[in-house]
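One chain of protein is taken out of this complex; the other chains stay put.
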Amino acid sequence: MKRYFTDIYESVSSILGGMSITLVHLFKARNDNVTLQYPEEKWPRPERNIGFDHNSYNVIRSRLHVDMDDCIGCLKCERACPVDCIKIETEKAPARGEDLKEIKHKGVTSNGTRKALVVTRFDIDMSECCYCNLCTYPCPEECIFMTGGPNAKKHPIDYEFSEPDRSDLIYRFAKKGAKEGLAELNNSKQEAEA
Amino acid sequence: MSEDLQALIDEAVKKALAGDDDAINGIQDRVTRSKAKAALVKAKREQSKAVDENSDSESIEEQPTTDNSEYIILKIAKILEDKFSGCIDGEVHSDFIQLKPEKWFEISKFLKEDPDTYFDSLQCNTGFDLGDGLLESRYNLHSMKHLHSIEIRIKVNIDNPDIPSVESVWRVADWFERETYDMFGINFTGHRDLRRILLPEDWDGWPLRKDYEEQETYHGIVVPKVKEGWE
Amino acid sequence: MTVDFIFEFLSGLLDGFISSNSLLIISMLVPCLAIFGFITVYALVVIYAELKVSSFIQDKVGPMGQGVGLHAGKWGLLQPIADALKLLLKEDIIPSSADKPLFILAPFMIFIGAFISFIAIPFGESIIVTDLNIGIFYILGVGSIAVLSLILAGWASNNKWSLYGGMRSAAQIVSYEIPAGLSLIVVIMLAGTLNMQDIIKYQAGGIFNWIIFDNPFVPIAFVVYFISAIAETNRTPFDLPESESELVAGFATEYSGMRYAFFFLSEYANMFVVSAVAAAGFLGGWHSPIQGFMDSPAWGVFWMINKTGFLIFVMIWLRWTLPRLRVDQLMNVCWKVFLPLALINIFGVAIWTVVFNS
Partner (left out) sequence: MGVVHGQEMVLNIGPQHPATHGVLRLQVKTDGEVISEITPYLGYLHRCFEKHCENVSYEQVIPFTDRCDYLASMTMNFGYVVAMEQLMDIKVNDRVEYIRVIMAELQRIASHLLATGVFGLDLGAFTPFLHMLRDRERIIDLFEMTCGARLLYNYMWVGGLSHDLPKGFVEATLKFLDYFEPKIDEFENLLGHNKIFVERTADIGIMPAEVAINYGVTGPNLRASGVNWDLRKDNPYSVYSKLDFNVPIGKGIKGTVGDSWDRFYVRLQEIRESVKIVRQAIDQLPKDGDVHQSMPKKIRPPKGSIYSRTESPRGDLGYYIESDGSDTPYRLKMRSPAFTALGVLNEIAGGWLMSDVLAILGSLDIVLGEIDR
């Protein structure tokens, strides 16, 4: 019988206690909430810079971007990718370290490395990317990194890079017509030699 | 943190170190209290560090069991050899015990129930493809009472992969063995409910064997081998 | 504003043009449409309130927006309308193995049950569709129609979860009718009438004449009635028939679109009915708390709606605070706690009345 009444007492007191907690929240909802009004408000961009010394490393996990002028085609990022979403094809350049204006190929990277290869294909399938950031580390020229991406100027950071078609998520970074241009170049060279 | 609070914490820590435990518990504010607790721990550690430096020799004896595991494995191998002669497969290794599959069920029961060994928990069961037509099942045993652990390995031929099930000894082995069966096709004889667990019932082959080849089709759906869009 | 009043008014206006039978039908349809309109508007308001109250309790902001368009209006005011539109435009799915006639019948029945309760609810001194002489009894009676339709829905869906929901609701609603009814008997004893308007008129003259403050037993009766009423409307902590984490959605699992909206609507309508009965029976109905202060027939509607609204708010508040009971605990609470309490109340009130009030 005592149990019966303590049960009733506990029920009433604990329910009233809970209700008082929720009532406080009802009137102070704005104090603690973490909601962002999404299209108008966005997550702040993480505060560290995009850089490559270890103290100020790029901490954004967003879409990958490749600075093709700096890429030497070493395939290190392709090998580092755990899900094989990077595909690179290279061809030997006619001359090491020389600019090829026809296909907008730069001979020397910003670090001063002279390129021996022309990257004819550099595809990243962002629909497969697992955002692990492993590919950015081995890059000797620091040319692949995670960033706001091509739309970085439009949005401060592009969390929402949606596309109407899945194949649009395959980003093709290589210079347009690099393969054909290079073949043409080699042909004309051979003809000239002949 | 304001200076008042810091002074309060310092004082409480001093009192607590002197043996007055209520000094910290008496602080009203939760946050301050936990800060004081953290400070107390720090102070205590510094004290004990000073003690440790004086007496280095003591701490060596209190090493966890991992270091004398070799000793335990040799000891248990000896017990097993005495009890079930001929159960050990090949020579005695220093970091695991290689057993023959025949008496494994009796041995497992003994290992669990004997007061000296008392391996009451099976930590892990790993299937293994050694190549050369050999499969292996590895058991990591641990004793909650004696806090020691051993690894037991049982080798079987790939053509006749029968190992006695220990599912009725350690109930946890029920699902572990089903998983090993699922991935390696090791047949645990005496298991009451040996079905595939992670893969569908009608899956072909044993995926974690080294000679496994993917199916061409599954239920009429062609398994894609080359990614679309890569041409 | 009863049917008789409308009938007399219309017959004075249209005398000779239409036969009296047609006039009767018209004068009955007018309050029906009014009630239907009221339910619709009220549902939109209370859905918005539920969204906002729950959000604030949970430290969210709830539906928000900057303007019309893709957003849900200022402070999300258009959200309930968008919800209603979504439900209206959704595909109407009837499972192929469902019992079709019953499946279609169930949502209408539950709505009718909620709808016809409204005709005996007094909104003001003269605003009541039909002032039945057994009003409170009538509301209790037709309120039980809900249980039939819930069983129908559970059975006709041909889904195991729905069946569980239907069976649970049958046990629950039938059980909780009893403490609710017994608690209302206290009111009937004190007021000495079953007529809703007379019960309210009995409580005239300020807050201390309300039945809830009549004697120490009545507040307990009020609490018992209110909690039983929550159980009857299937709301947390008593939402076992549709408990979403156990039975997916209970009896409403297979319903979609407009049919689901009817269940939804009648849940909110039922909330209004039980709260209105509590307000009328215990809290003085359309009387002002202070005699003479805002105490005209027009203010009556204001007081009635506000008292009911407060009780609905408490229901929402409870829902977002408490976990759900288990089936056997639900029955325990009903039969072992509420029923004895309700019976003790009846005796207590009776003795109290005889000893102190005679």
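Note that the chains take the letters A, B and C in the order they are written out, and that residue 1 is the start of every chain.
Keep in mind that, in the parts below, a contact is a pair of C-beta atoms (placed from the backbone, for glycine too) under 8 Å apart; a residue touches a chain by one contact, two chains touch by 3 or more.
All of these numbers come straight from a predicted model, not from anything done at the bench.
In the full assembly, the chain not pictured is in contact with A, B, C, by the touch criterion defined above. Considering A:S14, A:Q37 or A:S167, the position touching the chain not shown turns out to be A:S14 (whole complex). When the omitted chain is restored, the residue from C:Q79, C:Q197, C:S243 or C:S288 that touches it is C:S243.
Annotation for chain C: contacts to the undisplayed chain at residues 54, 57-60, 160, 164, 236-237, 239, 243-246, 248, 320-329. Although one chain is not displayed, its contacts with chain A can still be listed: residues 7, 10-11, 14-15, 17-18, 21-22, 25, 32-34, 46-48, 54-55, 57-61, 80-83, 130-134, 137, 146.
Those residues of chain B that touch the chain absent from the view are 30-31, 34-35, 37-39, 41-42, 44-45, 64, 66, 120-124, 126-129, 138, 140, 144, 147, 151, 170-172, 174-175, 183, 196-200, 207-208.
The rule is simple: only the chains that are shown with their structure count from here on.
Note: the chain lying farthest from chain C is B, by mean C-alpha position. Distance between chain centres (mean CA atoms), chain A to chain B: 38 Å. Averaged Cα coordinates give chain A a centre that lies 55 Å from the centre of chain C.
In chain C, no residue reaches two or more other chains under the touch definition.
Interface residues of chain C facing chain A in the complex, by the touch rule stated above, are 53, 55-61, 64, 66, 317-318, 320-322, 336-337. In the complex of the two chains, the chain A residues touching chain C come out as 4, 8, 15, 18-19, 21-23, 25-27, 29-35, 37, 40.
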